[in-house]
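Every protein chain but one is kept in place in this view of the complex.
This part shows chain A:
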Amino acid sequence: MDALVNKRIKQVLKGDQSAFSDIVNLYQHKLYQICYRMLGNQQEAEDISQEAFVRAYINLHTFDQKRKFSTWLYRIGTNLCIDRIRKKKPDYYLDAEVAGTDGLNMYSQIASKEQLPEETVQQLELQDRIQYEIGRLPDKYRSVIVLKYIEELSLQEISEILDMPLGTVKTRIHRGREALRKQLSNL
């Protein structure tokens, strides 16, 4: 797959924009999934993951083809997610939700760090519950947990994506696991 991706990258760099659609096709689901798990909201995840592809396209000449493209792309994506989380106003969801509730699950209608009453949490469907618990994690743990357990990436790749030393990644994963464990055992 890397060979195909590099071929497409070369075509794009030569100016053949249409070759980029294959790249989008190959990585769209993984990148969208990362963004969705990080942001917990479909509209935002779509917007941010599309933006990540656009930035990848614009900056493609800076990509070192000896490296793994997915690592580079996910790095752009996670950075955008982290920026979005930091800039997010607490009432963002309330505004966004008015546009259309179609396809929104229960979780995406609540602010990301809002604590739900225990009774409500117990009634969540498993998938909503998972997203709810991931969303409650502090950002720095959320990103490593998502990359490790949902994308199933190696610690080395995570360290490259998040641009932090392997030791830091490990520490965050350990703390992330502990934080999740506490969230789940408190109930």
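As a working rule, contacts are C-beta pairs under 8 Å (C-beta built on N, C-alpha and C of every residue); 3 or more make two chains touch, one makes a residue touch a chain; residues count from 1.
Everything that follows uses one rule, which is that contacts and distances are computed from a predicted model.
Chemist: Between "Carbohydrate ABC transporter permease", "Nicotinate dehydrogenase subunit A", "Sarcosine oxidase subunit delta" or "Anti-sigma-W factor RsiW", which matches the UniProt record of the unshown chain?
Modeler: "Anti-sigma-W factor RsiW"
Chemist: Given that one chain is not shown, which residue among A:V24, A:I82 or A:L116 touches it?
Modeler: A:V24
Chemist: Touching residues of chain A against the unshown chain: what are they?
Modeler: Touching the chain left out of view, chain A contributes residues 14-18, 20-21, 24-25, 28-29, 31-33, 36-37, 42, 46, 49-51, 53-54, 57-58, 126-127, 130-131, 133-134, 145, 149-150, 155, 170, 173-174, 177-178, 180-181, 184-185.
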